[in-house]
Each structure stands twice: as structure tokens, then as C-alpha cells.
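Apart from one protein chain that is not included, each protein chain of the complex appears where it belongs.
Naming follows writing order (A, B and C), and every chain is counted from residue 1.
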């Protein structure tokens, strides 16, 4: 195997028993074990996103990240052809020029290479992707001995594809969850991270949490034992702390007691500032939020976020900067607990109003599907036709994310009034031009704070990328 | 001029009028202007320590630091031969191997080269040294058009030399201050930073502040118009915030109104942790302290502090990490204001008890000298015979620095009791063996927090130094 | 020559493997508020889908394709054939983040022109002016290519 061109036919997965024995013999903890240890130690586990097309370069990337930044978990970020089951395209690009892939095509490389990657580093791996139907990928991932898998039937459909009916993605993910359940019964816990980040841009916390609750209920019913609920930093400190603190409360309320639930923070997932110093301010801010909000794990960003897939060096620097948040010297920090308390109350109320009608449905999957059909479940900026995207989020003057329009979400009058009041100055939503302008400005939130122009030079100043190599 | 070997005889300084015109024509702000602008903007100005023997390498160093880390002020750190007027030794090493000098021998290189350095960068320079008698150096510094000069007759004597009587250093620094006064009258303000850091290790805040108050009173009486009061981070958050906040209060109390006074924080000046991640935690902590304590300026450290003079890259990284503290995203941070308030009250009381008797002396300089003679002024770990060093500082269980022994300091019964009580568990100071052990553990404070062995591998893991170059 | 349509139509969508729709939706809203009729095909739109839409809207002034995920080149592999078969008779405008990685020095606009892209734009605010440009006789599709 030359490690460059993919095997012509990805090999069949081995029997589950062989895989379970393989994981046991790997000599490294599972992702679930790492998460539990981090929580017990009161520190935030750190994990980068990382994925390149070439197998040998992926190996080097993982090794370099481990060696220089000591993350707690490493990632295989999967390319977007594979996500959409465009396996032939993935293979074509891999053969033409692996550097043109925006992730690692694990299915195309096949599980024996997945195991090579697993063996190349001492920390567990997670597969992060965005596949409405991830069965092939999950099979390969399990066969590779990878103990953490991201996604869900809602959260990996609506933001990632246009025309996959929810019934299909929910069914595909039910299979994934059921296989997790089987593995759990046979003694291997797969950490299932739910992609509460959704479309990442101006996602109201209660939407993120509500979708995660539904996916968590669905997956634990299939036997999943370790659930990581990911929440995307929105940018308002107290609102974000409240959202992170809501996760254990929601777990206690809606999930079986024996399931382990971890709060995961995704460092700001919206439009990132371009200047390195600004991006780093945001990275550190996110990391501090993870600590102060009590997250078990943090997924980091890099100062190249606004430009493209980061190089190894930027990824290392992002991890190292974020790791400052685990400093033992920051216990002096306190913050506005009253405001956090109020936000927590509100977000729990909104989540309850969204999820409880759905959880009452006789069949959860059908309940979800029909709720989306009727707009009683919804997400903003959906890529998919199967969500109405009637929700229009806006930032209140203090930066908190509220609902300007909540479409057909089953909100109480109190909730509606609260949202309306906090956006009182945001103008008439029916004035389309003004609305797009305001929305754009809210999307540019951090660019505005840093005084960066909203214009988007898609080619970075080469100095930004290279500056450190000249010293 | 080949820029490597020093001129055989350092040239005579030009007339003051020429120098003043030169500074005006330089096209850069003075240090005092930069400080004022930073304070007005509510941000912490950043400044590294930096100094190497070779002129051409010094030029490169300043340029690299400016280009990659955009500090607000740059430094010429002077070598320790020059500090002690061992100019011949400085010249000998410079000729043999400039890399063996622990700073830039400005007097030996001479003021025309000082001007070259000044012109090489766009921010003002400060000369940082440690000279009991700095007259020669100050002359060269002024002639170089350098607008900030560190030191004082007490703070640059007692920590830096063994056998220079205070009367001598006080007189020498009175000349320096008087020349500042003359320059100020002629329109050029020299920022005079007072080295409240003293011996850096376990310095009780009230000692640092008291010495600075006395030096500030002395220098402003000679006409100094811009005083930077440096305070060394001690390691206890609320105590350090209180000390920084005490600076404007003391200025209002003891200094003429028209003098500009800035609080400057020196990032932790004691024994630094060795591991890069630990050192960086401490660097960030210091930078946050500067912001939260309202310092105008921060002098940064590097992750190589425990090992030796840092290379350029480490210095840049230290500045960039510290600059995160100026992030607009950290307004959410609050802390224990009650404790800060209590510490502030105490430290002001202690400072008053120390300085007021001295300020009442008919001649301030004689008053200082005789107070040190009688131990009514004192510093711990004095390098000089001219302080008794009867003070023994210790850390209270919470890490705050208190007086285990205050020697002959004129403390009130209340102050003595407060210190005694907070160190109640620190054992019998007359048990020498136990005392040295306890003191050592207090010196190793941050090493202990990070679980680093107190053993001192003076040669760093080459990986620590090189790791970033391999990626 | 037929008359100018009263409403100006454009076809908009993201490239075949690309799920990013925030810019896409904002561009649609913004062109609409400027009076355009926008046929927005949204995320993950294959060349075949663009061709079908063009077939339904032969008056479209341009097909505007966004790509952010770095896969623009692979995602447009079917474009030359579609153009050769006359399935896309109007100019194709491409915009977004067109290559993988953070160092964009290597992005080669020529590659995209060779596939049949008339115009690469970075700022969506330039779209109306660009569309106006294409309407002036000297810049009609045939001449442009």
C-alpha cells in the first residue's frame, strides 16, 4: 500500500466481535473514557477539527497535532463528497489531487487505513462529517476502531443537504444509533456527539438545544449510552453560559439516568474575523466560555477560519491558545450570575415549549417529521427543503440571539413577548431590504466588534499565513 | 561603521537643544504620549524586555519584535557590566563574543548607534537596566533620543549592587531627575519608570509601593513630569489588583497634581515555571491582571523565562499572548471586589506607615538614607549591604504575601497583628531550617501550583525551545 | 431578437457538494429586494439541476453559482458538457471561497474559465452591475465566451 492512491474497492468490514477486540487491544482509552476523566478532573477536554484528503498527510497531521498540542481527542473531518455519498467524486479527486479535498474520505480509503490512523496516535478519534445518511461511514468508522461519531438524523440532514427527506435521514441514523446500542451491550461505548451547531449562524440557543434533546431521546432509546450535546457559541456571554448549563438540566429532565451526557462547546461557528489577533481574541473567549460554562469538551477553531482549512501550525496554535482556559490561575474570574440565571430560565422554557409536544407524539420519528412539516420544529438558514426556515433570528442590542420571527414554533405568549421586547428596536421584519441589512450586520457581529470591514478578501494577506516563519 | 565592533571611544553627547530638536524630528510619539493614549483608550500598552550585545542583532531584534508583535514601547535592556559601570568588561566581551552579553551595552556602542536603533522602529524606546549610578547611561540615552528611562536611587541600587552607599546612588539619580526636569522645561517629557519590582521575589506590595512613593516624590521635586510606577505581580489576584489600584490613590495623596502617573505591571518576576504551557498560563494571568487592575502598561515575560534570555520568537509569542488581555470580548469578567477593597485599605495603611515618617524628614534624601540605616525602610533579599534585609516575607495559605518578620519597619500594632494573624500557621520564624524550607516553598509558588518539581534543570528540553520550528 | 423581459430573472444556487446557504440566502433576498426574479436552487445543486432550471427559465440572464467549501472545481466538472450541449445558454457567474486551504495564492481563475465560467466575483454587491454589463450588446454571452 503506497498510502497515496485509494484501494480500488474499500474492503468489507470485519465482524463486530473482531472490532471490539481490536479496540480493547488498542491500548488507548475510548472517547467516552476521556470525557469522563476530563469531567472528573474539572478540566475542558480539547479537540481540533482536522481532515485532509491524502492518507499519508492525514497520518502526519494527526501525529503533528498530538505531538505539539496534546489534544484530548483527535478528529477525522470527512470531505463533503463523502458526506453526501458522492463516493465516486471523492475517489476522482483523491486520484487527481488529494489536496483538493476538504476532508479525509474515510470510506474511500477504507477501514484498514482508518485503523492505521487510529494506531498513529495515543488519543481516541472522532469522525466529524455532516452526512444525512452515514451508515456506510459509520460502518467504516467502527471497523477502524473509532469510538466517537458525530451527527444525528436532524442535525446532519438539514444543514448539510437539500433534498433528503427527514424520514430517510432519521431512519439511517436510527440504524447508526441501534448499532451503537448493540456495541454498548457488547461492552463498547461509542460516544455520540449531536451536532447542535446546526447551520451555525445565529442559531437561537433554544433551537440548538431542542433539536439535541430530540436526537438524544431518539438515540438513547436505541441504546446509546454516552451522548455529547454540542452547543455553538453564539457570542453573548451570559446567554452562552446559560445554554451550556442547560444541558445537564435537560439531560436530567428528558434522558434516562444511566446515560452519560456531556456538554460540548463549539468555538464560534459563525463568520470569523479575519485578522489573526481578532481571531485569537475570539478563540480565547470561546475557550474561557467552555471552562466557565462547565463544558466537558471544546472543539477549537483557528486564526485561519475565515480563510479556509487551516494548516497544521494554525491548528496547533488554536489548540494551545484554547488550552490556556484550563489554567489553574483563573479561579478569580466571576461573572453576572443573575443574568445567567435569567437566561437559563428562559432557554429552558423555550426548549420545553418546543420539544414537549413532539415528545408526546406516539412515534417520535413521525412526530419530528410532521413537526418540521408544520413548522412547529424549524431551523434558520436551512440548506434543506425539509425545514421551513421561517425562523428569523436577530441580535438584541446587547448581542443576545433572539427570535425576530419564530414562524410556527409553538411558543407561549410569554416567550413571544419576551423575544419581541428584546428586539423592539429591530424594525419592521416585513421591510425586506432593511431586514437583510440588519441580519447581515448581526452575522458580522464579531467583525463589527473588531472594526473589520464586512468585505471579504478571500485571499489572506500571505503575511498572515507566513508571518511566523520569518522570525 | 561595521555595526559589529564598538567605536573605540564613545562619542561626546551633543548639546541638549540638538537632542530635543532630534526627538521632535523623529516622527514618533514620546513614551509619555504613548502611555497617555493607552490610558485614554482604556487599553494596556505592551512592552517586552529585550537586549542583546551586538548592535546589528539588536537592530534586527527590535525590528522583528515590532513587525510581528506590534508592542507599544520597545526596550533596550542593558547588560549587567554596563549597569555596574564595568564598561571595560562590557567592551571586552563585545569584542570577544557579543552573544555572551546579557544586554545591549549602550554606553559602549555610543549614542549615534542609539539613534540608529531609535530610527529603526516606529515606537518609542525605554532604557531598562539596574544601575546604581546611571548618569553616563542616561546621558547616552537622552542623546539617543530615547524618551523613557527606568530606575531610581533606591530601586536601582539595593537589588543590583552590593557596596554602593545609598547617598551615592540617590545623588546620582537626583542628577538624572534634574536633567529630566530641565528637559521637561524645554518641552521634552521623559517618562521615568520607577523599579518597584526591587528584588522581585516575594516583595510585599507595601514595600514596593512605599519605595516607589519615595522615589516619585524625589523625582517630581526635581521636575519629573511623567512617572510610571512599576509593581511586580506577586501572584495573589486580589492583592495584586489592590496594589495596582493603590497607585493612583497614592499619587493623588503624595504627588503634585500636574504630574502624570501611570501604573505599570511587571508580569510575575519571581521563579517562573519551566514548562511552556505553565509559563504561558502565568503570562496570560499577568496580562489579565494588568487589564483588570487598570495598569497603563505591562512588561511582558516569555515562556523561556526560567531558562535564560529569550530568543526573538519566544519574545513575540509572549507579547502576542499578553495582547489577548486587550480583547474587547472580556468585559464579562468580574471578581471579588470586596476582597480587593479590603486589600486596598490594608496596603494603603501599610504604605502610609512606612513613608510618612520619611516624608516628614527635613531632607528627603538623608531621611531615606537614615531610615534604611535604622531598618525603618527595608527590603527583603537585598543584594546591597545598605539595606538590612531584616524583612522576611511569607505567603499566607491563600497565596497572599505578608510579613513574617517586618524588622524595624514602623508598623502600627494593627498592621503587625494583621500580618501575624494571616501567617498564624507559618511556624516559628526562629527555627532556621524550617523557615528556609517554607520560604523556598513560597518562592516556588507557581511551580507548586503546576506540580513542577523544584529541581532546576538549567538546560531546557531542546524540544521546548525548538518545538515550533518542526511543524 | 425578443423583447427585454419586464422582470429580470437569475438562477442562483450552491455548487453540487456545497451545503453553505447563508450567503446564498442573503444574496437571494438582496437581489429580490432590488427587483430581480431569483430562482434559488439553494444548497448542493448539480449542473443538471441548473440546466433544468434554465430550461424552465430561458430568459434567465445568468446562472450564479456559489461555492464555499473549496470543492468548486470538482463540482463544476459537468459544466463544459452542459454548455457544449447548449443546456446553459446564459453566462455563468461563480463566487465564494474557491479552493481548499488557507493560502489562496494558488487559486487559478483560468481553470474555471476553461470550464465555462464567464466571471468570478468575490463581492456579491457587484452582482447587479455585473448583470447589467452582460446585457450590453458587446458583452452578450456569445461574445463573452
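The rule we apply is simple: contacts are C-beta pairs under 8 Å (C-beta built on N, C-alpha and C of every residue); 3 or more make two chains touch, one makes a residue touch a chain.
It should be emphasised that the depicted structure is a prediction, and the values quoted were computed from it without experimental measurement.
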Task: Kindly name the visible chains that come into contact with the excluded chain.
output: B
Statement: Out of B:48, B:234 or B:310, only one touches the absent chain, namely B:310
Message: In the whole complex, not just what's shown, which of B:20, B:37, B:92 or B:120 touches the removed chain?
response: B:92
Query: Just one of B:130, B:232 or B:407 touches the chain that is missing; which is it?
result: B:130
- line: Touch rule applied to chain B and the missing chain gives residues 80-81, 83-84, 86, 89, 92-93, 99-102, 130, 159-163, 199, 201, 304, 307-311, 314, 381-385, 389, 432-433, 435-436, 439-440, 443, 455-460, 462, 465
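One rule holds for everything that comes next: only the chains that are shown with their structure count from here on.
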Query: Classify the inter-chain contact topology: is it line, ring, star, complete, or other?
result: line
Message: Based on mean C-alpha positions, I'd like to know which chain lies farthest from chain A.
response: B
Query: What whole-number Å value describes the gap between the mean CA coordinates of chain A and chain B?
result: 46
Message: Can you work out the whole-Å distance between the CA centroids of chain A and chain C?
response: 30
Query: Listing for chain A: what residues touch at least two other chains?
result: none
Statement: Flagged in chain C as touching 2+ other chains are none
